[in-house]
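Heads up: the structure comes next, in structure tokens.
A single protein chain has been removed from this complex, and every other one stays in its place.
Entry: subunit A
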Amino acid sequence: MLNGTEDEEKWLAEGIAGIQHNAFYMHRALDSNNLREALKYSAQMLSELRTSKLSPHKYYELYMRAFDELKRLELFFKDDSKHGVSVVDLYELVQHAGNILPRLYLLCTVGSIYIKSKEAPAKEVLKDLVEMCRGVQHPIRGLFLRSYLAQISRDKLPDIGSEYEGDADTVMDAVDFVLQNFTEMNKLWVRMQHQGPGGVREKREKERSELQDLVGKNLHVLSQIEGVDLEMYKETVLPRVLEQVVNCKDDLAQYYLMDCIIQVFPDEYHLQTLETLLGACPQLQPTVDVKTVLSRLMDRLSNYAASSTDVLPEFLQVEAFSKLSNAIGKVIEAQLDMPAVGAITLYVSLLTFTLRVHPDRLDHVDQVLGACVKKLSNIPKLEDSRAMKQVVALLSAPLEKYNDIVTALTLSNYPRVMDHLDIGTNKLMAMVIIQSIMKNNSCISTADKVEVLFELIKGLIKDIDGADVDELDEEDFKEEQNSVARLIHMLYNDEPEEMLKIICIVRKHTMVGGPKRLPFTVSSLVFSALRLLRQLQGQEGDIVGEEASMTPNKIFQLLTQIIESLSAVPSPELALRLYLQCAEAANGCDIEHVAYEFFTQAFLLYEEEIADSKAQVTAIHLIIGTLQRMNVFGVENRDTLTHKATGYSARLLKKADQCRAVYACSHLFWVDDQDGIKDGERVLLCLKRALRIANAAQQMANVARGSGGPVSLFVEILNKYIYFFEKGNKQITSSAIQGLIELINTEMQSDSTNPDSVADAFLASTLRYIQFQKQKGGVMGEKFESIKL
């Protein structure tokens, strides 16, 4: 047994040699029209097929050789001018062979000619052949023999419209013949499992699956018979095939044949015989992979339904859904040990089916999901990853179909299915949902739906007990949370009342997200609320007083609470930005004390939480920027705030930062609006202070490094000067600008060791600007005229 394959090769080679040897003599006999010799050598040649030593694969090779030779022999038999024997006599003559296998191969060969000659009714010959073939009970040899019979008889069946159809020969005979051959072949095939050389089970199953197509071929032939119409299929073909399938009690055969039936016969037949076909499923062996069979069936029917809308009424008429649904229920009930993945796969197929066939029947979808929940609830914990995948597929299907999460949200069983996912998968599914929303740009517009939606994606919203936090991948997490943040923007309703509800719900859900999630979600939420605020303002005219519950004040309170939650994170930078945003919104709403409050909060954060100097720089610029745009404040408040801001600016760590912050503060005193504050003196004060700081920075640099400091600071300040000069600040004079230019030039020259090309270019373009303004003439030109370069 060690070199089994080697031996097999040898045996095959011997067999082929035997065939070739005898075929040679057979050809000689054929050429000399010697019938007796031809029969003798063909029988000897066919005797090579009697071997038991070859695996199906190798035997097939041998069979094909013999098959080719038989075709030549058939041509010879056909021409009775060559051998002078009538086909009837020939039919007897070949039966004189002593060995059964050669005898039957020859009989089939002559039989096909016999039918062709029409000297006997086709059905008689066919019946005789299929009966005589019973003599070969060896599985492999029998299968090949009968496969040969099927092959040569294919074009000679008395089908409707065929030349062999006659009074005596009806399509029924053709069907009977094929069915009988099929039954016998299947029996042989099943028997292989229990007979034959004692081998390993896997090996035997492998060998059998190599032969399956020989058996399936018969079903294919049946499907090709024109005369098999729906009626006949329903009354005869299907029941008999199924009877054989069920009775053979062999899992391999049952699986293969069920699949075969589904694949070879037309969809409309399946639809009309659904009950019969499905009725067979619970009768199959428990080890049969019924789920795949049913899935395939449903896939086919789905595709059929999708192919044309004309067929949909048929589906309704036969109540395809309820039949399938029942069948699946029965199968799952019957196969207790079916793994969860199997059951869920079935549900996925059913769902796909109903989505394709009855897209309008949401109740069907919900029903499927409900059944799935029922199944899942019997399983303590779903740990099979494949099952998980199937659940995801199950949940994704409606999303894909309807392109609209809103529809899915109306399915009461949807969240219940999601509950059965493990945490990772749950998140995955939540992501799928969010992506679906994003992709389709669908807007969730009622509070109820939002509630459901957040229930669905709660895996992303908060930590679920038992989740292993360490496992989380930072990138994935960010991705997830960004998605949630994007999602929040999709929740929108034109009706402020409803929108407020939505925001409250979102807030309720996101607030439990914990410190890691809040930074992502809070900003979205804040902006969402701010949008509501703007919305409210837009409508203010119409609804004044009517909705006392909906005041900007209330929203601001809400906002404050939301932002405050960030303190737990803590994420002061973000909170600061959000406060500033709110302040600006309050500004828009013209509510001074609220705006002031927000600024206070921002300043507090700056003072207490923001310690990093870089963050401080950013923060101070933000504060200045926002403050600059505020017009709601009265003088007192504004002074307080600007004073604070300038104070912070001057206390920054690095001189350069100080300088920049200070000159930025100058804008706080010069708002380029109609009724904006225009305090030229304080602007100049700021700029001078900035210059001082720049000077100091320069000196410090000289002392510390022996080289020139940042000349660019001066250029920047120069630009500020020019800005205010242009804007008409009387305190900024052309001479001051000129002085500054000279100062810069001096600095540049002294700092020849370390030329700063950026600063040079900056200065050059600034000077060019002045030149340009001069040349332009007009009021501005005159103003600039006094600056000498």
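The criterion applied here is as follows: contacts are C-beta pairs under 8 Å (C-beta built on N, C-alpha and C of every residue); 3 or more make two chains touch, one makes a residue touch a chain; residues count from 1.
What we mean here is this: contacts and distances are computed from a predicted model.
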| item | value |
| --- | --- |
| Protein name as given in UniProt for the chain not displayed, "Vacuolar protein sorting-associated protein 26", "Superoxide dismutase", "Integrator complex subunit 4" or "Ubiquinone biosynthesis O-methyltransferase, mitochondrial" | "Vacuolar protein sorting-associated protein 26" |
| Hidden partner chain, touching residue among A:L12, A:A29, A:L70 or A:V136 | A:V136 |
| Among A:Q20, A:S86 or A:N99, residue touching the chain not depicted | A:N99 |
| Contact residue for the chain not shown (choose from A:R50, A:H220 or A:R296) | A:R50 |
| In subunit A, positions touching the absent partner | 50, 92, 95-96, 98-101, 103, 131-132, 134-139, 141-142, 187, 191, 195 |
